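Structure record follows, encoded as structure tokens.
A single protein chain has been omitted from the complex, and every remaining protein chain is retained in its original position.
Letters A and B mark the chains in the order given here, with residues in each chain numbered from 1 onward.
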Amino acid sequence: MHADPKGVLTGVHFIDGDHAACEGALAAGCRFVAGYPITPSTEIVERFAHRIPKVGGVFIQMEDELAASIAIQGAVWGGQKVMNVTSGPGLSLMMEHLGYAFITETPCVWIDVQRCGPSTGMPTGPAQHDMMQVKWGSHGDFQIIALCPNSPQECFDFTIRAFNMAETWRVPVFLMMDEVVGHMTERVDIPEASEIEVVERKWTKKKPGEYKVYETTPEDPVPEMVKAGDGYRIHVTGLTHNEKGYPDMTVPNQERMLGRLIGKITQNAHKLVDVREDGVEGADVVVVSYGITSRVAMAAVEQARAKGAKVGSARLVIAWPFPAERMKEIARTAKVFVVPEMNMGQMVQEVERAVAGAAKVVSVPHAGGSVHEVDTILNAIMEAAR
Amino acid sequence: MSDDQQRKGRGTVFVKEEVCKGCSYCIDFCPTHALEFAREFNAKGYHYPVLGRPDDCTGCDNCGLYCPDFAIYGARWKDIDEKKKAK
Partner (left out) sequence: MSLLMDQSAEELECGMDNPVLPFLRKDRIPHIWCPGCGIGTTVNSFCRALGDSGMDLDKIAIVSGIGCTGRTAGYLNLDSFHTTHGRAIPFATGLKLANPDLKVVVYSGDGDLTAIGGNHFMHAARRNMDIMVVCINNFTYGMTGGQVAPTTPLGPTQTTMPFGNFESSFNLPFLADACGAVYVARWTVYHVRQLAKAMKEGLQKKGFVFIEAMAPCPTLYSRRNRLGDGVDQVKYFKERSTIKNGVDTKDVGLTYQGDIVVGKFVDRDRPTWMDSMNDHFGKVLGDKYETYGAHHG
């Protein structure tokens, strides 16, 4: 279906990534946000608070991130599309509710505008420090989807995509922004509502009595949904549960439930991965990057090519699930992977794991606070190409 | 309870013996002290309540209000008869 025109600010805008992400959420149908201020993500909820009264919905500033990250989930079961907006320290507080969203299959979008950690770190300094936290930070086994925009336009586009994926797969979907993408102002084109595809919640057509809250089929591992108040008398719990949603804490049921939940993503990873490639075929060196770093990396790739190096670029538009199969394929021809990141080396470990010794993998870490110097990545490429 | 059975008191209790955990709330807070523990116990090993003094039961359902396990409730004969008729 198409976006509700009420939330779509059609036109050409000159706005930053935070504002663009908010517009993306409104276009995608998000009508409830429970927020808590944290630099450098606050502008997203500020804009939402300003826009939502005229669109029709609710913004509430909660007392902390713990409250924000579970209030949104209550709102999902009340029938709304929601997002959760934060940065590093707030994200740490929200981790328990990431697991709750996963086990209860509560569709929701999480925006993390990354800043330098650990702890309070550098609140206004950009980083890509949370790439592993979103993948592994909540206890227990779980899966998420993570998109990495590198421009305000993508903050808009990918937020809509994140909402659509959340509804399709019923897992938490992350928008992994960073301070630079969040605060960088560029042109953002917002199309007509009729040009924006929006995935509606997977509402059941079954009647109360026929419906089971977590019933699935072998063909479709994603259950249908209802909302509270519609007469279905559902039960939702963070305990290991059966198809009826009732606690069923037995070893076989734990295996059955978790197997399906994890399998939703792992068995469909090939449909989800998104690697944007440039000159990878025939390249000796392939630069793997994501988020704002991919723009710096592209400048370095172009300069290296001018110097005669055979360099390709593989940009992770979706970091999780990680495109391990594609990396393996690239490793058949490429000799070296160069992985610049605004952290001390996180996704590079995934590249190493996927490549499994078939090619050399070089990390180009950056502690954060600014983006890489182009020369730093260029030097790494030229060194690798020698 | 068949009609020809001799009725005592103004009401009676219905007990789900197997759900009872033997807490004795119903026995201790019965306003007419009509209930007592059964000599027998259920599958879980709990003694459940029985109407030891049926003459004294008023069917007030105080036992039903107190029961933490939804294992007992009381009813007045006149209400039971109405239900029976309605059936």
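Keep in mind that, in the parts below, a residue touches a chain if its C-beta (ideal position, glycine included) is under 8 Å from a C-beta of that chain, and two chains touch if they have at least 3 such contacts.
Just so you know, these numbers come straight off a predicted model, no measurement behind them.
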Please identify which residue in A:Gly11, A:Pro53 or A:Gly263 touches the non-displayed chain. A:Pro53
Sole contact to the chain not displayed, among A:Pro118, A:Gly229 or A:Gly282: A:Gly229
For the chain that's not shown, point to the residue among A:Thr185, A:Thr237, A:Gln254 or A:Gln267 touching it. A:Thr237
In the full complex, which bits of chain B touch the chain not displayed? Write them out. 1-2, 14, 16, 18-19, 21-25, 28-29, 46, 61, 64-70, 73, 75, 80, 83-84, 86-87
Over the whole complex, note the residues of chain A touching the chain we left out. 32, 34, 53-54, 56-58, 60, 62-64, 66-68, 70-80, 82, 96-97, 100, 227-239, 246-247
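Keep in mind that, in the parts below, only the chains that are shown with their structure count from here on.
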Go ahead and note the Å separation of the Cα centroids belonging to chain A and chain B. 59
